[in-house]
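In this view, the complex is presented without one of its protein chains, the others remaining in place.
Per-chain numbering from 1; labels A and B assigned in written order.
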Amino acid sequence: MLYVANQNSNTLSVVNTATNAVAAAPATSFSPASMALSPDGARLYVSNPNSNQILVYNTANNTVVGSFAIGQTPLGITTDATRVYVALHANAAVAVFSASTLLQQANIRVGFGPSAIAYSQALNRVYVANTLSNSVSVIDPTRIGTSAAPIIGSITVPDSPVALTIAADGRTAWVASSARPTLARIDLGQGTVDARIQLPVSPAGLALSPDQSRAYVTGYGPQVAVVDTRAESVLKTTALPGCPQVRCLAMSAAVSADGKLVYIANTSLNQISVLNAETNELTTTRINVGQSPRAVLVGPAPRTTPSAAEVSN
Amino acid sequence: MRRLALLLASLLPLAAQADPAAAGPLTVATQDYKIAAVPMPTVAYPIDIWGQVWYPEDLAKGPYPFVFLLHGNHGICRAPGSMVDLGTTSFPPNCPPGQVQTPNHAGYDYLARRLASHGYIVASMNANAINVRANGNPERGQVVVEHLRYWQAWNSPAGGEPFGTMFSGKVDLQNIGLMGHSRGGEGVRAALEFNRQAGRPFGIKGIIEIGPVDFGRTTSPTLVTTGNPVYDAADTAWSVILPSCDADVSDNQGMRAFDRAFQITETAGPTPKSQLYILGANHNFYNSEWTPEDPGFSCIDFPIITDRPQQEAIGTVYVNGFMRTYLGGEKFQYLFHGDSDQPTSIRTPVAHSYAETPARNLLIDNFQGAFSPMNTLLGGPNATGNIAAVRCIDTGCRNPPPAAWRHDPGQAAVRLDWPDGGTGTPYYAIHVGPDGGGPRDVSAYALFSFRVAAAFDPKNPVIESQNFSLRMVDATGAVSKLIPVTNYKAIPYPTGYGFRRSVLRTVRIPLADFAGVDFKQLTRVDLIFDKQPQGALFLADVLFAPARP
Partner (left out) sequence: MTRRTIFSAFAAFMVFARTMKGAKMTARRPKQSGERRAESDSAGPVLFELTAEERWPVRGLDPVLHIGGTIIDSYRFGNAENTSLIFTCYDASQLQEGAAVFMRYGQDESSRIDFPNFAWSTVKE
């Protein structure tokens, strides 16, 4: 399934990727911005920065099973086995809550303007990009609830980091910065930036192929840049369908589990475009979703039997 | 010869000054623009790209300098026809049924169209979507830069919605001035920083702030941390208007940003920094859409301005004068350095603080050194007689409550209290030479400058100005005449809204006025407290400055 957060219609679009039909459009709270799935795929967490709320959905039937407040302007979300981590953009903090009780366990002071956040299972670390401090804070979850400070490091990442994603092996992070468009690679074991690639796109969204060979950066234009991560160079920049305004934006990308398709949220056009990862060409598929899709997320494969709602669409 | 020229210059009668608030020759047109609910990667929630632009109706010439205005936090919803502005129960900028959005950005029409008539394109953005929530200042800065990117597109040959090509080639985005009011002040300072991080795609030549906040800088004793770093006005001409009767930002936070002008590193220069402490001015009258923040119009010991047109006239003088000087190359610098009288239309005292690129000054002492005040940064020793000289910084300068010191936590001063148990004329002799008492050549400089404020202390006179005298001494032992400070600036009793605060103001004295000493071998500046039998003052930032560029 493909999950899309539509920031201006206050809805999700749940798309059956087998048919590219919108299977459900559940309501959210105000201005949904970011999403994360629980490791077992059963729960979807959605941040709503204009109501300072997190909503929790049961992905089996797309109903809200939890809604609560844990801090101001929640933005990026990530999960590990037992906890959910939320970047509180206005509070310079990461709020941590228990996935089982939905109660807050910690409020960790990080840099200014934390936005994107991700978890490395291999290293058992949470990484959060602080857009206003030009840094990535490193959190050790084993320290939460103890007297030891959960922040164990800070990695300098210049030029307003806005997107962060961690490779499947958990040992490398990629960070897109928007002030001077760049893509930085972080060796998470060393805690240092070991490559910086100039981007032709002012970035908003970032996704990695499962084998980490490709990074997909979406941004203003709207455009998507395909980056060869091993050659550390941009392979191709593709324009997405534009909008009537002078500033058009694609804010997010997500790669299918088999790495063959890249779903791109074309925010200004209220559509998902699909890039063929083998040819790096846009397919003709355009999925109409709600207003201003800001985030896309690929989830577990859909059921093979279409639901009654899908049949009737 | 040079000293003679300087002497003559100081004696010239005040030339008839042009009026910075006068209407210009051009007819002005205005339009709104609005692209609703735009998501941005650096802002968590969607914002309207909504503004009003004033411009010469005949855009035949150009490109025109571009001025961008940013209002502050304020209610965003009102009943139609009402001036009572409310926060929403939904999320900004949505209003409850029956209410309409407050056009907060329209409240600078009175100064925008005046400036446009001189050949400027002036745009004012609406920040309702950011309002009615804690802080939001980094977001304000991001949205300012986003507006500039839209203007970059509208300036391009292709133009774009909604203007088509009417502004193509008309907007000089390398000659931009920003004005921010209240939270908009820190917002435009944040925009300056975001522009710098992006490699300065836009040429921001000047920023003027009115009653701004400075949320990035926590202040003791109650540390209320906020969600943004400190924003400084580096590498740009900058001015801050501090309304002395500001009943909103009642601690005049903008003075902290001025204090930091002495501490920040700048790569460009000269970039003049000024602070205008305007006696009697309030916060809200600068925006014609805003009703007074304190309908009771209370202020301690100073008549508050209750006449909206008077305060709008002040806003027009300084905002127009700023932009016409630092973007337009006109000659209204006196509005900001304060070395000569302010326009008669101002009708209320203005206390100036002024600094030009610190690297060009000879700083004698900012009292931050461990050995201040009895040794300067450059050497020593200093001497005192019948006066207590105690260095203070931050909370050390606050006494007594409810009066306060609200300067930047990094701002140091020496507090001088006299008399101090003796009978002779109190003095504080500052040695300007190197360690051990030798002379220093200060002949390259034109002005002696320091900052001073009266403490809230019963030793100070309340109605008349506090005062003292200055003289200079050279290595031959020659002594200049004694010059009273009030020949140049007053040192009034602290006033303010809600509590009295000591606000440092700059005194700048031409060296030529200290006749009779050889500036090539100066040894001392003596502060002689011969004018008032007692007093308590803060002294800061003692330096020699070159002639104004």
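Criterion: a residue touches a chain if its C-beta (ideal position, glycine included) is under 8 Å from a C-beta of that chain, and two chains touch if they have at least 3 such contacts.
Worth saying up front: this structure is predicted, and the values here are computed from it rather than measured.
When the full complex is taken into account, the listed residue touching the unshown chain is B:Ser298, out of B:Thr27, B:Gln263 or B:Ser298.
Considering B:Pro20, B:Pro39, B:Pro56 or B:Gly72, the position touching the chain not shown turns out to be B:Gly72 (whole complex).
Residue-wise, the contact with the chain that is not shown comes from B:Asn131, picked out of B:Gln52, B:Asn131 or B:Thr506.
From the set B:Asp85, B:Glu146, B:Glu193 or B:Asp408, the residue in touch with the chain omitted from the display is B:Asp85, counting the whole complex. The chain not shown here touches chain B at positions 72-77, 84-89, 96, 99, 131-135, 182-183, 211, 213, 219, 222, 224, 247-251, 283, 293-294, 296, 298, 300-301, 402-403, 456, 458, 460-463, 493, 497-500. Considering the complete assembly, chain A touches the hidden chain via residues 52, 56, 64-72, 95, 100-104, 107.
Keep this in mind: only the chains that are shown with their structure count from here on.
Rounded to whole angstrom, the centroid-to-centroid distance between chain A and chain B, based on C-alpha atoms, equals 42 Å.
Contact residues of chain B toward chain A in the complex are 35, 37-42, 44-46, 90-92, 133-136, 138, 146, 149-150, 153-154, 160-161, 194, 197-199, 225, 227-229.
Across the complex, chain A meets chain B through its residues 7-8, 30-31, 33, 49-51, 72-75, 89-92, 112-113, 115, 131-134, 158-160, 162-163, 178-180, 203-205, 219, 244-247, 249, 251, 267, 291-292, 294.
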